[in-house]
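With one protein chain withheld, the remaining protein chains of the complex are depicted in position.
Labels for the chains are A and B, by order of writing; each one numbers its residues from 1.
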Amino acid sequence: MISAPLSRRGFLAGIGGIGAAGLLGACATGSDSGSSAASSTLTLQSSLSDPDPKAALTKVVEGYTKTKTTLNTIAIETFRAQLPTYLNSGNPPDVLTWYAGSVARDYASKGFLLDVSDMWTGNGACANFSPALKELSTANGKQIFVPTNYYWWGVFYRKSMFQQWGVQVPTTWDEFITVCKTIKSKGAAPITMGTGSTAWVASGWFDYLNLRINGAEFHRDLLAGKHPFDGPEVKAVMDHYKQLLEFIDPKGRSYSWQDAVTPLASKKAGMYLIGAFITSAVPADVVDDLDFFQVPIIDPSVPVAEEAPTDGYFASAKSKNPAGAKDLLSYLASAPAQQQFIQLAKSSNLPTSTQVDTSTFSPLVQKGIKMLGEAKGLTQFFNRDSSDELQTTADTALTKFLDKPGDVNAILTEWQASAKKVLGS
Amino acid sequence: MTAATLDPVRQDTVASGTPPNRKRRRWGFHAVMAPLAVIWVAPMVFVLMLAFRSFDDIAGRGTAALPTSFSLDGFREAFGRGEMGRALWISVQVTVPAVIITLLLASWAAYALSRFEIPGRRAILLTMLAGNLLPPQILLIPVSRVMESLGLYDTLVALIAIHVGFGLGFYTFVLYGFMRSLPGELTEAARIDGAGVVSIYARIIMPLCRPSLAALAALATTWIFNDLIWAITVLRTEAKLPVTAALLNLQGGYVSNWNVVAAASVIAAVPTAIVFFAFQRHFVSGLLVGSSK
Partner (left out) sequence: MTAVAAPARRRSRLRAVPKVVWLFLLVPALVEVGMVFWPAVNSFYLSLTEWNGLGAAKPVGLANFRNLFSDDVFLGALKNNVVWAIGFGGLSVLGGLALAVALNRPRRGVGLYRSAIYLPMVFSLAVTGLFWRVQYQPDGTINTLLGAVGLDGWEKQWLANPDTALYAVLVAAVWRQVGYVMVLYLAGLKGTDPTLDDASAMDGASAWQRFRFVTWPQLRGVNTVVFAVTVIDSLRTFDIVWAMTQGGPYHSSELLSTYMFQQGFTFLNLGYASAIAVVIFALALVFIITYLIRATKEEAG
């Protein structure tokens, strides 16, 4: 029983004795012949089910003519749950959408991802990508990921409303608190934040406050379990978080991140710390009025770091056509494909290829590129820098904190205990 | 819909010429039932209204507001980009064979267990029922591996097979109860006339079980048609997803477009509603499980 319990042969043996199963098998071979001919076609399994990104990727894939490619879009929740099954199946999808970070590395260490190192050297499609991106895509010395776009996080607001309220973009913590107070005095909720069905949004402020107070280095170590969640550094973070609580719209606790955009768009709320993907969730007439600012500096001596989550593709190690899969990856990573995808998806994402002409992108995106370019350090996001399981401990701790800020010490102790359980296993 | 529910009530109370005591009781009955029925129907009416509102109306005035717009955009989008039409057809292709095969197999098992002295038949019946108690979530990974080793992964046959396997226990249990309640004289006479086991099953037992089969068919249809978890377990090709999984895809993408999601929900519910109302007559006689009639 070393690898036996769930090997294919084990199942076959168990099933083989059953006449009825053979009967069903016979039906299947008659009715479905598509799967055996997989090597001549490629399958791209995508989790981009939002209308615009889905349409964009469909268009991009249509542009790939070398091998017939089927695009399969599956909602992200399902996609995530089924990913091990996809990769483990005898006839896996050749290329899959995913994001850079620990989960991809985890799969790579189990040997489930195709080694695409050759795409990163010579005149490979990823050769001109930045060293930081290369490092992000590396597991055990091999590149297993092809990043094609990334985005920034910032405090989004409506320009017209800031004007109407007579507030300026804040650059320090004190200015930020003053802005919050002013907006509140005008009868609007200063900050909107949808932590109902998308509790991870609460980690946005946590990540940023930690980056601003303790720095990127500490943040990464904290998520790797090298510092405790109930230590003085995290307490300092929570002290700042606590100052925000009176300004956060309490209704956000029932909202998803998308629902929480509505108060911002309808002028009932002032600001929203969220990723650049917000532009796909606001009504078309509001997009031009939308602007963002960098999360204010708290300790000027801490090197400025920003979140820059990176998305892209990896290929299955079991692909029947690895050369074809790499070719498709190269196409997806190419400058024209990146540009086409970003423009059609309307998502304000940034290209990873340096050859994409970004001068035609909107001023908002230009500003995002500039902010990330000036940053001294980049992080991904809480779950991408750690794991989905650690993210759940953060969700529990932070949503509880939003409800009962007075219990912060107990909450942090509990957080540390559950984080230890996750990281220890 | 609300008005339709209330109208007959009003007529009834006005037109009745019954003695005061019964009249008062009838009043009481309707006074309790009418509001209850309205409360029950209200969420559905609400979703129906949501489906016919325009996106701007919902975004501007919230989901709870009374509609000020009428638009078919939700349905257009659900059938168009949401591809609900294709998904509906897939669901039909899965549900119809799955219901027929399950009931056929369950009737075989129930016939064998109820009419013959099979040793340990009660234990067999309970074991089959126990299979239905297994929480499906945890069988997901093993099931997808089984399907793969059979070469069925990502085919509709796999989905049909799993529905058949998972429904058998309960349907056998119900049919067993029904068949046991059929008087033995019926089959005895046929046996004396020389009818074989199979022809007794086909010519006597099955026709008698028709109401029970009809009721179970309606139940099975709602279960199989509304299944989500098995569909996303054994299928991975978007073009093969049945209606509930397509709806999930739609929710992921249209989370703030409530009109599209509501329209798709309504579309997904129509076939089960039709089946349910078509078969509802049979419920009264179909599930007489072991009752002493």
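Definition applied: a residue touches a chain if its C-beta (ideal position, glycine included) is under 8 Å from a C-beta of that chain, and two chains touch if they have at least 3 such contacts.
Here the structure is a predicted model, which is why all the values come from computation and not from measurement.
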Among the chains presented, those that the missing one touches: A, B
Touching the absent chain when the full complex is considered, from A:197, A:354 or A:409: A:197
Option touching the unshown chain, where B:72, B:239 or B:273 are the choices: B:273
Residues from subunit B at the interface with the omitted partner, ascending: 4-5, 8-9, 11-12, 26, 29-30, 32-34, 36-38, 40-41, 43-44, 46-47, 50, 62-64, 105-106, 108-109, 111-113, 115-118, 122, 124, 126, 128-143, 145-146, 161-162, 164-166, 168-170, 172-174, 177, 180-185, 187-188, 191, 196-198, 201, 215, 222, 225-229, 244, 247-248, 251, 258, 261, 265, 268-269, 272-273, 276-277, 280, 283-293
For subunit A, the residues touching the chain missing from this view: 1-3, 5-6, 11, 14-15, 18-21, 80-81, 84-85, 87-88, 106-107, 110-112, 196-197, 199, 250-251, 253-255, 259, 387-389, 392, 395-396, 399-400, 403, 425
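To be clear about the criterion, only the chains that are shown with their structure count from here on.
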Partner subunit B, residues of subunit A touching it in the complex: 6, 8-9, 11-12, 15, 21, 24-25, 27-29, 31-32, 35, 45, 49-51, 54-55, 70-78, 81-82, 84-86, 89-91, 93, 256, 258-259, 261-262, 265-266, 281, 283
Partner subunit A, residues of subunit B touching it in the complex: 56, 59-60, 81, 141-142, 144-146, 148-158, 161, 232-233, 236-239, 245, 248-256
